[in-house]
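Selected chains only, in their assembly positions.
A and B are the chain letters, set down in written order, and residue numbers restart from 1 in every chain.
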Amino acid sequence: MTTSFDGALCDGGHRMQVRVFYEDTDFSSAVYHASYLRFMERGRTNFLRLLGTDQRGLFEDVKGEETGFAFVVRSMQIDFYKPAFMDDVLDIITNPKDVRGASITLLQQCKRGDVLLVEARVRVAFVAGGKPQRLPRFLRTAMQGGSDHH
Amino acid sequence: MTTSFDGALCDGGHRMQVRVFYEDTDFSSAVYHASYLRFMERGRTNFLRLLGTDQRGLFEDVKGEETGFAFVVRSMQIDFYKPAFMDDVLDIITNPKDVRGASITLLQQCKRGDVLLVEARVRVAFVAGGKPQRLPRFLRTAMQGGSDHH
């Protein structure tokens, strides 16, 4: 199988694949529940990367000038429907649902083929110096194109 | 500081302390968001342990006789209010909120002193062979004593 390393933008959102390794499982033989949050964070980071946002660069600005920016997760609503297992290849699908001035709500899904395993609504805020900031216009525009709310 | 290794039962719920180590943080300098799920799972596991439930034993029964039991997280609603940092000592507080036949909803809080950092409602189901099962009576009784719903 060949796939784009960082996934791909599609339908206003992002789609990537992850492989389940030993590190993601627990002794129940299925994937550990918090591992899905790691998979979904990879999806969000790659989505932002493909939209032109460099999180490490944003953060280094924060440290250097005290005026830089970072994304933080404010809340998540997660449903765990079915388990994933070692060696599975999962699709991590990320779509903007509600784009506001200082936060974005993303709908994220983990699927194995057509089967929905885990679904989450994730509200991400954009902060500097611990305070909420307006999202950069280019990001808001890019995400609003894919959201229900524009 | 001396503390009980597995935390303690109190007010119908459970309370334990965790220390934040390198492994729990990320390059933002704060605790990685999925690490709180690991802390809360430790709280749930120790709560069940102090109520007399041995999860490894339950699970081994499952594998051996196909009639054993396991707990699985069905859904979580998490709010991340404030960050924790390296070396912090956090209180992980777990209280049953809604005890039903085959699932329990727990309210879990991560606090640093009096400051609430993270709060989650976690619905845990009791399954065998992938199917929901009634909770053992002794657990339901123990947890109903501490819940709002009895």
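Note that in this section a residue touches a chain if its C-beta (ideal position, glycine included) is under 8 Å from a C-beta of that chain, and two chains touch if they have at least 3 such contacts.
Remember, predicted model here, so these are calculated numbers, not experimental data.
Novice: With 2 identical chains placed here, what is the total number of copies in the full complex of this structure file?
Specialist: Per the structure file, the complete homomer consists of 4 copies.
Everything below uses one rule, namely that only the chains that are shown with their structure count from here on.
Novice: Would you mind pulling out the distance in Å between where the CA atoms of subunit A average out and where those of subunit B do?
Specialist: The computed centroid separation for subunit A versus subunit B comes out at 25 Å.
Novice: Enumerate the contact residues on subunit A facing subunit B in the complex.
Specialist: 27-28, 33-35, 37-38, 41, 56, 59, 70, 72-80, 83
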